[in-house]
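First the structure, then my questions, so here it is.
One protein chain omitted, others in place.
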Amino acid sequence: MAILEFEKPIVEIQKKIQELKEISESSGMDVTAEIETFEKQALEYKKEVYANLTPAQRLQIARHADRPTFLDYVKLMTTDFMEMHGDREGMDDRAIIGGIAKIEDCSVVIIGTQKGKNTKENLTYNFGMPQPQGYRKALRLFNHANKFNMPIVTLIDTPGAYPGIKAEETAQGTAIAVNLREMAKLNVPVIAVITGEGCSGGALGLAVADRVYMLEHSYYTVISPEGCASILWRDASMAGTAAESLKITSEDLLKFGIIDGIVKEPLGGAHCDYEKMANDLKETIMRAIYELRDVNSKTLRNDRYNKYRRMGVFCQ
Amino acid sequence: MAILEFEKPIVEIQKKIQELKEISESSGMDVTAEIETFEKQALEYKKEVYANLTPAQRLQIARHADRPTFLDYVKLMTTDFMEMHGDREGMDDRAIIGGIAKIEDCSVVIIGTQKGKNTKENLTYNFGMPQPQGYRKALRLFNHANKFNMPIVTLIDTPGAYPGIKAEETAQGTAIAVNLREMAKLNVPVIAVITGEGCSGGALGLAVADRVYMLEHSYYTVISPEGCASILWRDASMAGTAAESLKITSEDLLKFGIIDGIVKEPLGGAHCDYEKMANDLKETIMRAIYELRDVNSKTLRNDRYNKYRRMGVFCQ
Amino acid sequence: MTVKDWFEQRKEMQIARRDKETRIDDSVGNLWVKCYHCNAQLLKKEVEDNMEVCPKCGYHFRINARTRINQLFDEGTFEELFGNITTADPLEFSDTESYKKRVTAARAKTNMNEAVISGVGEIEGELTAAAVMDFEFMGGSMGSVVGEKVTLAMEEALKREIPMIAVTASGGARMQESILSLMQMAKTSCAVAKLNEAGLLYITVLTEPTFGGVTASFAMLGDIIIAEKDARIGFAGRRVIEQTIRQSLPADFQTASYLMKYGQIDMISDRAGLKPMLAKIIRLHKKKKS
Partner (left out) sequence: MTVKDWFEQRKEMQIARRDKETRIDDSVGNLWVKCYHCNAQLLKKEVEDNMEVCPKCGYHFRINARTRINQLFDEGTFEELFGNITTADPLEFSDTESYKKRVTAARAKTNMNEAVISGVGEIEGELTAAAVMDFEFMGGSMGSVVGEKVTLAMEEALKREIPMIAVTASGGARMQESILSLMQMAKTSCAVAKLNEAGLLYITVLTEPTFGGVTASFAMLGDIIIAEKDARIGFAGRRVIEQTIRQSLPADFQTASYLMKYGQIDMISDRAGLKPMLAKIIRLHKKKKS
């Protein structure tokens, strides 16, 4: 497992504890009390570290190579998942995956951006950067859910829509725009979760929802801190500062009223405990589904519209 | 202008008449009466020839290089035509053209397959053979008409949907199928006219309509006579026989109850008098629009459904 | 010859074999059959017990409509409907042989009235309407009878408010009925529109081969589209395309996995997985009683 810079001191302490245990075992010396103290201290220290991470550090957790992906969550949160492939027009974009499944007793359409955990997977999933055809596949599945009255769950972890020639030729902007508009028209509950990177229109294209949640260390922004730094500061190395300025953390977005809740991550980040993470996420999603599933479709649509209608801060 | 085999005797007579006129002029001899007689005979002969054409001969008229195309009809029948390009997804198939226009005082969406009159044009329009993207563009325009309550007019002249690799990859079958289904759902009047070749699913993909008309010498069939001959007779030279057997003429289709009327062509075929042809076609279309435009949308849809529901002959 | 060339050639040969015959070759005796795909000699019984899938290479042989129904529906639950509808010959069509004779021969060969069986039955206890096509009856071509029976099956689904399943296997339109056969594309697609408007689930199962007018109508209109492993599916036939574009086509052209890659189908299933897959989909789409 990859170790982030700020995780290193913690890893060091844990190594020390391990050594101590080994010494104790081989020498027969009783150091239980000492180890306990060390472990308590280590936990305290860890808690402190993770409570005081800078946005730039949390960015690293959000982008962690071992962070659970869409398919991990599907496996851990749902049963009977059946993937529905393709846009019915010429492509099955692997950066967006979707299908039907059960979460507890409820049939849902679940859709998300998919990232890889190694180079091969990353090439398959195009680093989680969808093509227009991915958004159109998602739209097809939204309409499927709408027709069969299933709630929609979207899980988003993307550095953005893919900026390529073919993507421009096949109408990347239009594909995202159409999803924004059509999601507004859906008659079924839509629950979106930013699980890792929630970057730009590429994320929003799956996230016009009745409820939007963020995992604790995920981020959601109009532009990547790197992109912002290189445009506004004309210096990509200012990404850390940009990350601060852009206010991209889950706490910031909750404060701005953009999201409806934060799903706490296991200490150290989602990658430290897949099962707990998936379980907590599932609970949050199910709570939202129970809240929304008996709301009539007109109210649902109106509430969704009004929610986005109110977004923005200006003087009058 | 290209001269078809069976047109040759007529052209010969007309040449003779012309010679006679020239002789009369240069010699001062009065041959008016003779010329009149000849001309009357020529006309009689022509009428007889065109009343007794074999299906294979009429096929040649339907495919005549100078036959008026979609854009010719648009120019002659409509005003204010504004082409609406593209499928909004990556292609503007030139084999299907469509837009908004006025026919007399009525705003319509008019869509058709386009053929060329020379090699360059034929390459541009792909010989009137649409790609899936053309059918999807047409669907976009159908939905536009539906939204703004405009009648839809389609003019069809195609040897069929294009059989190519990319067409298969981008779902030719699906594109046509979706149009058939979605045309059934339209709330506005749909009027389809087979103006030349109405070949296979590629033609039908624009022709699920409340009223379907054929120009007198056009043909409408499940498979080209050549294709049929090479499959059933295993001999493409049997195309003439196949054309007979397939019963593809406008009179046959009217008899089978597949179409609602025949628009007579000028003597010699549509290419002999563009203006008259366009004018007569316009009258037929306007009559249908007047009949249909005050019918409420539910009745319209039901009648359309029942019309196709009844098609087919079998024993019970 | 490079390895790649050899591999390509081998693939092409396999396609050529499949083009020739994709059912089991039973010419090698009464007890034995030969797999056209891997050339294995197989016990007939063994192949039958394996759902007509080669136990050696997993190749899925074509099966007829009755076998398909037996495989998909719970034993004894399938009730055939509209079986009395039979072919007319409205055009009095004749090519090298008359249409009437061809139909008579097809009936004798297949012991079926036409190229589709419609009815209702249960799949793991879930009642569904169904239309199951048979390629052995005149290449599964769609004429008036097929169009009518497919439409009637859909109307049965509408009446009973149950899901509809279409299992396709067709070379395309029934040329001998010309324009009437073309109109079956419109008729069946309009019937799908009715299913859509009623919010009923419509699943299509595309089996080897599904082409032409069936592809361009009810086959590709499923809410969920499943292709059976090894099935070839397309609009235009391989040869027509090769003649048009004057170049040869990729070996996997129009196979189920090719269609999946190009986004045209939802799922691929092997034969054994098909029934549980259908049952699962139906259950996932079941509306809660409220």
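Think of it as A, B and C in the order they're written, each chain with its own count starting at 1.
Just so we're on the same page, a residue touches a chain if its C-beta (ideal position, glycine included) is under 8 Å from a C-beta of that chain, and two chains touch if they have at least 3 such contacts.
None of the values given here were measured: they were computed from a predicted structure.
The absent chain, not drawn in this view, touches the displayed chains A, B throughout the complex. The chain omitted from view is touched by exactly one of B:Lys46, B:Lys102 or B:Lys264, namely B:Lys102.
Residue A:Ala184 is the one among A:Val11, A:Ala184 or A:Val295 that touches the chain missing from this view. For the chain missing from the display, the contacting residue among B:Lys8, B:Lys40 or B:His85 is B:His85, taking the whole complex into account. Residues of subunit A in contact with the chain left out of this view: 161-165, 167-174, 176-178, 180-182, 184-185, 200-201, 204-205, 208, 220-223, 227-228, 231-234, 242, 245-248, 252-253, 256, 258, 304-305, 308-309, 311-316.
Mapped onto subunit B, the footprint of the missing chain covers residues 80, 82-93, 100-102, 107, 133, 137, 144, 147-149.
Note that in this section only the chains that are shown with their structure count from here on.
Put simply, the chain closest to the centre of the protein, by Cα centroids, is C.
At the far end from subunit C, in terms of centres built from Cα atoms, lies A.
Chain pair with the highest count of contacting C-beta pairs: B-C. Once the centre of each chain is set as its mean CA position, subunit B and subunit C turn out to be 33 Å apart. Subunit A and subunit B have Cα centroids separated by 54 Å. Chain contacts: subunit C has residues 196, 220, 262-264 touching two or more partner chains. Residues of subunit A in contact with two or more other chains: 88-90.
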